[in-house]
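Reading through the structure tokens given below for one structure.
What you see is the complex with one protein chain gone and the rest in place.
Here the chain labels run A, B, C, D and E in written order, and each chain numbers its own residues starting at 1.
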């Protein structure tokens, strides 16, 4: 597969690993946050950690759209399906995120469990599929639970615009699209990073596919104002390794720049067509609750008044109710880089991918799930008999 | 079971049989038509034929409501289910009556086959069940395909009146209720009976449960005007045998009266309450097509204009289209008493209860089905080894 | 030292939990379902092998008998039983009707998404109890989950494996003119008990399903004929389609006719009444704990005595004889003194209004 | 002379006809369905006994092996196969994975009202052909019909009976540290071929399911180790949950770990591409014609050679070794040079968008 | 023509439109809207979930007695049989 296989080459990986080993300053330790779950996944799936010097630590960021979706939003979707009789369409892993404990005491519901209780909840592979469901079920309300960062927002915008053109009477979107730069700002301004320095952050591996849409320019402030190096990197393992090398060099050389390792797909300006349709359909929300980060100002999008009839919140008169995470769940701290999965008491005991307690255990881009599924071996030696 | 078991007593049956044998005039032959399918069924199931003298022949009449339903009416019901998306409710055996060949060439459809092709067709045990289906499915049209003679009409009338009281917006009735006396008149006026005398008819075993509702008075004209003895009889085997004995005596004595063997349930006036609700909801149809008998004037009921919104014919703008029976099917002649099942070329070959070609092979009250399922042994001897 | 936490699986919520698609995906959730619901209910060393199948000791001699049944009953719980015990009895009996001793069962479950785990556990426990009572081990199984609206709660297919002693052959083709037809008890209870629970019919009755394993009864019949096991010509359980259909099947396979005596066919008065009410004929109503036995006339008394001496055959009766008849009619002398054909079930045995 | 017409049954309309409730009622329509569709497709003397079960010759020696599988695939017809042949292969393979020669199959059908008879015939014919190719006889069965909306076209549960030679024991608990892990060919084709037909995913590919019977391959492996059959420690077919889940099951049952070499695991390039597109991992995608073999290291070369010499094992590869590991982790050295756990499948293997 | 059976009224529901009837130990709720005069202990004739008529116990006795008389007649002459209810003259 062109533009894929070349970026997974084991021989080159060894060479970058060797460079990293050579260039790492043994006197210091490096902590880089990969914002994106895509990077978290690549690091875990390809075993990139093994190839990094021991004094380089990757800190997982909040860039997993499933992970940052707060419980209250899942509750709204379940309410639409079970109480309002709507067909709720959503992307894969969203189905498994635990909601607040349902009427059926005991375990919390999730969209998947709500489906097992009779909710008509359907997994789609594209916002366009949800539109199709609405066309095929004219007598039913069809709601698309739209999650994701800037990558995923333009297809949702297209779907809403299309619905407006067709004057589809039964389609609406429960919009949960969030913005990457706002989250990075939030982390940089968090007391752990900014004041207490309990979370050392020497730089960011910047988003790959988000940056295709928004370009690299939005990160420039982080380099300039917070003096943090940013290297935008593709989601292939060599991209990640190369980005770490580039970050290490910036740190070693005392630079703080936005560099673009993913120049084959990312420009400074991003995708103008995508930005245009997003601007046509969406506007900024004053504030939005992120799981782990809490209320973050101007960090999400909502549907513009011109398209209000496609806004499920308005259409169904939904009232958002914030719900606290499970008391012992450390998702919040993990999403802010303050804790690692193994710091959570529930990790691997009551919280597993089969019965996740927090959202980080749901998607394989979530820090807990990635560590559970790919990284647990790390503390034991392989003993071949 | 009180009022049942006493009327199935084998010892008494032997005694009535002995009386019949004693009183039968060996010089003549007796042909009695049992109008009702209920009598046909009792005769077959209990083996009554064995207990009658050889010169007594029972002629099966048209009193099987499933049998007389013409193809065009089944077509309408299928059309409602498959083309209009209605839930069609009906009584048991109606499901299996062959309709005209459907779009899917080859075999004719039936309600059961239409159900297998996705039609929402439900068997009910009472008109009240169909009402309940309508209440439970407010978003769907629910049509009750109402068949039957005067026995079954009052419950349908009650359901329509109830729907009107509740102002049920999605319930309607495809009314196919027919009238017994009109059918008897039609047979008595048929050329085979009246003119050519090819069908000798020495009297009628009169309806049991129909007569509970309409009383015995309506038959008096047959005795008076056509000089045919009528004995109203219950549906238990002793009732039938006793009725035959009573008919035989009338014939022997040259009488033509209406006698009531079923006096434990039938009065001269019938059930006034039932007649009242029927009169409230229904009125006479000018003409109605019966399978086998063709168009019979004033032989059926239709829903009164005051209840028109519950009349599926009006509500869906249905147009009745008469459809000819299968060319080789002798149902018509059988229903008129002109032929016996074994006179039909299709009997027991292409036409069997599993794949009936005509309606008489559907219900176990139908002459063909009754003979197929209960009577086929008649021509072979039992040889115990 | 390893900091990895020990394998821990949050137990299934069998109180309020439901089957979801994960339980059928073949991963950890599937394994958990099996280990927490099926293993404890069926427990035996073969099942605990945990292979995709079971390796079993080979019986010493005779013929191997296998039988299978799909169980799709609605409602799943009915007076006198449930789909769990039924799925054991249904197949154990088919093995037994081959004159064989049932040894092992396999079980395949098709669960509908949303099915309550509490009901599943109740069903599995009922299967386990029925298997233990019948002396068979459920040695291997499979579980799939289908989406809501693509199943009906739970379907269970079971397959039984047993061994028939040499000289035993009870297949449907063995009936001969002159043979005696016996039935092990009253007919029609199972079907009536199930129908009584259908919402739209809903009648009240004390009738319970007769569902039961008949391998013990079959063993007793064979034991009553030492050296003459071959005189037990046919065994068959009159399930779907009832006694009438089963006798017609045998008549067809053996190329014979039968003559039954209506007065001798045992039917409980309440079953008779319920059938009247619904317009059914008890001869066509399903049984799940009765058998039909066709045997040589000179052993009929011994067989009938052996039946009546067994708890599953106390109501046994001689109901007719096998006749020579190229038309293979099952006929019946009615209680009234008439005669009629007792035909195959045609279509479904549905409540009749006319 | 009798005027009764000869038994005549209008043949099923297999062109445009559909399954209706009568076909499952146990009467004449049920019998007709069996006689016109299943009997000709499966034809063999055991099935023709027409009993509610089959009486079979007992194998001479060894262990009796039974296995069962419920098949609920959607779509029913997919590139490379259909639910019919799949239901034969799935169970034949489970018997074969016990080191046994499969002899007999039973088949239980749950049909949804309205299912086209033409499709049923096509499926039955495919089952019959697959059974003949695998050398097994479908000896008995059962058919039920459920109402529309309570099934999904057709579900098929099959049970296989076979016999394992003395000394053969290939159950999942037998893996030992130092053993070699082999796979008989490329993984992931079946699952990808099925997914490619799902309406909402709909992609075009030349990939076809690998569905096939593996009893011939197993026989070849055993034949390659005369007197040392015991060195074939584990056989297992990596179906639902894929290679990864199967290896985890074995690790758990044997109380061992494994170390795989990603670069050595054979995957077709198109399967790789389809998995990339859908966000799937081929290690978790179902196979229906592949086996995993874990054997003693000193016979590994001979086993691998025997695999490659057999038509069903031409793509066989050595993919890893068994390790001592109280945590029972299946680990993998990645192509990149890193290392990771290869965990059980968690939840469903569903297309992933993030 | 249509299937109907005599069953004993066990109890009337409030409002009096429905009743529970008993047939040989089997109980079922039916509508008695068409036989408003039915009371506990009466035998009603049940058809498609509705009582459509009632049994007149005396007439039932009469009919059974008639059957009984046949026994007496067996060896005797047929002439003396009591005529059943006749509603129209000849």
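Everything that follows uses one rule, which is that contacts are C-beta pairs under 8 Å (C-beta built on N, C-alpha and C of every residue); 3 or more make two chains touch, one makes a residue touch a chain.
The structure presented is a predicted model; accordingly, all values stated were derived computationally and were not measured.
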In the full complex, displayed partners of the excluded chain: A, D
Identified contact with the non-displayed chain, of A:59, A:193 or A:223: A:223
Listed residues A:274, A:293 or A:312, member touching the removed chain: A:274
Residue touching the undisplayed chain, where the options are A:56, A:69, A:82 or A:127: A:127
Residue, one of A:188, A:265, A:284 or A:298, that touches the chain absent here: A:265
In chain A, positions touching the absent partner: 1-4, 6, 9, 12, 15-16, 18-19, 22-23, 35-38, 63-65, 91, 125-129, 148-149, 151-152, 154-155, 158, 180, 207-210, 212-213, 216-217, 220, 223-224, 235, 238, 242, 246, 249-250, 255-261, 263-266, 268, 271, 273-274, 277, 365
Touching residues (missing chain, whole complex) on chain D: 202-206, 269-270, 272-274, 276-277, 279, 352-354
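Going forward, only the chains that are shown with their structure count from here on.
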Most widely separated chain from chain C, with each centre as the mean of CA atoms: A
Chain pair that, of all pairs, has the most C-beta pairs in contact: C-D
Centre-most chain, if every chain is reduced to its averaged C-alpha atoms: C
Most distant chain from chain D by Cα centroid: E
Geometric centre distance via CA averages, chain E-chain B, whole Å: 21
Distance from chain C to chain B - Cα centre to Cα centre, in angstrom: 38
Centre distance in Å when chain A and chain C are each reduced to the mean of their C-alpha atoms: 55
Numbers and ranges of chain B residues touching at least 2 other chains: 1, 4, 37-38, 64-65, 91, 125, 129, 148, 152, 352-354, 365, 376, 380
Residues of chain E whose C-beta touches two or more other chains: 1-3, 5, 23-24, 47-48
Touching pairs - complete list by chain label: A-C, A-D, B-C, B-D, B-E, C-D, C-E
